[in-house]
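Read the structure below first, then the notes.
Presenting subunit A:
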Amino acid sequence: MIEVSGVTKTFRTDCLEIQAVDDVHFAVQPGKFILIFGRSGSGKSTLLGMLAGLLRPTKGEIRINGVDISNLSDDKISELRAKEIGFVFQFSGLLPTVTVLENILVPTLFCKKSPGSRLRALELLKKVGVSDRADAYPCTLSSGEMKRVAIARALINGPSLLIADEPTGDLDVDTEYEIMELFRQLNREGTTIVMVTHNPDLIPYGTQTYCMERGKMVEKPGSSSFIKCEPGLDNHPKPKDLP
Partner candidate 1 sequence: MSKPPDFRFFNLIARNLANRPYRNIATVFAFAIIAATFFSSHYLMSGAQQSLDSGISRMGADILVVPEEYSGAGQTVILSGTPSSFFFSDSGFEKISRIHGVAKASPQIYIATLFASCCAAPVQMIAIDPERDFTISTWLKENPGIILEKDDIIIGSAIIQDVGKDLMFYGHNFHVIGILEQTGMGVDNAVFTRFEDAYVMADESGEKAVKKLTIPQGKVSAVLVKVDPGTSPAVVANEIMTQVPGTKVIMSNGLLNAVSGQLGATTRILYFASLAVTIVSIPLLGLISIMVAHERKKEISILRAFGATKSFVVRLMFAESFSLAIIGGFIGIGASAGILMIYQDFIRITLKIPFIMPSPTAILVQGGSALLLSILIGGIASIYPVFLITRSSPYEAIRGG
Partner candidate 2 sequence: MNSDKMIKGIGALLILLGVVVALTSWIIFPVCEMHGLYAETKTGTKLLMPCGYTARAETGIGALIVVAGGLLIARGTRETRQAIGVFSVATGVLVILFPTVLIGMCKLAEHPCRQLTLPALEILGTIIVIIGGYLIWKKGVNE
């Protein structure tokens, strides 16, 4: 459902030009749980930003469900994001002035869904395990609870794709485990997930792993030396092993 072809992103300042993503090719099939692994500064979050339509590639093409988003107008991309893409940020990103339930409902403002969104939101809250905090404000939640609410929010419009940018970056080990189990469960139920992480311990959760280093996918799919990390194997690339 996602095809990334020759995508490059260059950031230009007055005196500097940085190629954050350099000629990346890959594809994501429906129902997969893709992990993009790499160190800080490898370009993985920039790639994610382009997948979500928040950044335009300098070169190349990104197709989501057959639609080339690289050249869509801002309004069209926004419409696509509202309908098709759910986003989980590194920080929880909950709006502090609205309740937990209302936070989950905020994306429905941008997508004309059928009535009953509030019931669906309550179901999602139950699914992520925080149904008793519906009327609470985010400042009273733990970081794990906030992350669960953020996941529920990302799912309210029934997106075909869930994008997560280092969602466990600010969590302790136990909570990280709980959140990753939640992602695994959602993927088993059919949600396509693309997640970015710098934590190699999370690689076994994905059905497929890509590695990024200095803006490049280390190996292109199809290449003989392409590194794929299968769950259960212990030969997954550790940062020091990457060329």
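We adopt the following convention: contacts are C-beta pairs under 8 Å (C-beta built on N, C-alpha and C of every residue); 3 or more make two chains touch, one makes a residue touch a chain; residues count from 1.
Here is how the candidates were picked: all candidates are chains of the complex that A comes from, given by their letters.
Since the model is a prediction, treat every value here as computed from it, not as a measurement.
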In the complex, what candidate makes contact with subunit A, out of 1 or 2? 1
With touch defined as at the start, can you tell me which subunit A residues reach candidate 1 in the complex? 45, 49, 52, 54-55, 74-75, 78-83, 87, 89-91, 93, 95-98, 102, 105-111, 115-119, 137, 153, 157, 165
